[in-house]
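Heads up, this is only part of the complex; the chains shown haven't been moved.
The chains carry the letters A and B, assigned in the order they are written, with residues numbered from 1 in each.
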Amino acid sequence: MSEIAPIDRLPGGLESGLEAVLMVADIPVSSARLAEIFEVPTARVAAALENLASEYDGKDRPRGFELRRVASGWRFYSRADYADFVSSYVLDGQTARLSQAALETLAVIAYRQPVSRGRISAIRGVNVDSVVRTLLTRGLITEYPEVGDGGATLYQTTEYFLERLGLGSLDELPALSPYLPGVADLESLDSATYDD
Amino acid sequence: MSATLSEETATESTTPAEAGQESAGGFRLALQNFNGPFDVLLHLITKRELDITEVALAEVTDEFIAYLRELQAASAESGSDGMKVLDETTEFLVVASTLLDLKAARLLPRGEMADEEDFELLEARDLLFARLLQYKAFKQAAEFLGERYTAEGARHPREVSLEPQFAALLPELVFTIGPDALAAMAAKALAPKPEPATEVGIGHLHGANVTIAEEAESITALLEARGTLAFTELVADAPAQLVVVVRFLALLEMFRQKAISFAQQDPLGPLLISLIQESSFDAQAVQDDYEGSGGEVNHE
């Protein structure tokens, strides 16, 4: 590892680089992983993260976000002080029902799991990023432990999904064929993977 | 938002590989990067700065026919259903008619609009140029979009899942559907989708089926009866624009098969067409050449 890493040549250096990655990270990122990304020693990453965290906590003013270390790594969170406002944002316009788009996406995942967002998009003919996020938030689907082709994240339904539908297991999902009279190749519809 | 898509869909107009790579008579077409007939036209007319009146129609025609042949060959190789060839043939008709109109309009004496027909041709020319300009404008707009798209790709939006303490605040979901409704929804989404009806390009064409073979036959008959004729005379009785286009296509085909010859007395004179007597042209054989499309243009 060289003394001067590529990130050191950029304005803002390692600290800004860490901010950039963590800003888009959905799950906590370990300092070891960050060290790999930036090609600097883990200890240096750890020190920079501590610096950032305490900077957000109050050098100028307490930021609305904080950098917290949880078991598996570091992630940006909204600061608890502002939870009331964040709650009113989160709850605004929320309903207890899933949208039609969310239900259709859930149906596709149920019958084609584990399946990537790309494939669901291809099947449904629309971008499904936001509904997939909704289903994740609602605990109806979860990430599959292994990645698919090209490193794509795969999704599967959860126990909670089965509970909500009153099913004991996935085997109890009804067969698809009866719902499509007139489609010649029903076997392939039920079993084959969608060709996208 | 991650626009995950497995693969990039290739350009919808298959571009045959390296048709006409070698220079032939100062005429060289690399069709690799073309995206439809307007691209080809723009390439011919603007990029190469060809004056349409100086372009030997036959040379252009040969290029297009070579282009179609490449397509047919590619289609046969890939075992596809020939839809692509039909599409391309239809597009070819667009090029052919556009070229013809351009040329016809350019051949008119400027400022001397003898009759109503001439005037219409000039109008048609303006429209055609406007269409090409419009096409070019959208190409430039696409360039802007492409640059933005690439530049913005360097930024990633924060779109993370809701922090658990806030997710817990969400109202408990009311599930209004059961397993059967879910299955019905899945079946509908997973069912093979019928290709959307193509509503492309032939909406403005009228009339019944017109075939190149039939038009070639009637051209032959007309030329046999009356000797040399101008194109305007050959299409004087055409009931619809489609017939004009197909007749033009038939002429190109006949020329390629050395059944007819073109002559132009002076730069602005009419294009004269005459039959080459010793040719063994068989109009019905044309059908085979356009097998992909059945040699036929359907108005639907």
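Quick notes on this one:
Heads up, the rule we're going with is that contacts are C-beta pairs under 8 Å (C-beta built on N, C-alpha and C of every residue); 3 or more make two chains touch, one makes a residue touch a chain.
Remember, predicted model here, so these are calculated numbers, not experimental data.
When all copies in the structure file are counted, the labelled protein chains give the formula A x2, B x1.
Rule of thumb we're sticking to: only the chains that are shown with their structure count from here on.
Between the Cα centres of chain A and chain B there is a gap of 44 Å.
Contact residues of chain A toward chain B in the complex are 23-26, 76-78, 83, 86-87, 90-91, 94-98, 103-104, 106-108, 110-112, 116-119, 121-125, 127, 129-130, 133, 136-139, 150, 152, 164-167, 172-177, 179-180, 183, 189, 194, 196. Of all residues in chain B, those touching chain A in their complex are 1-6, 156-163, 165-167, 169-180, 182-193.
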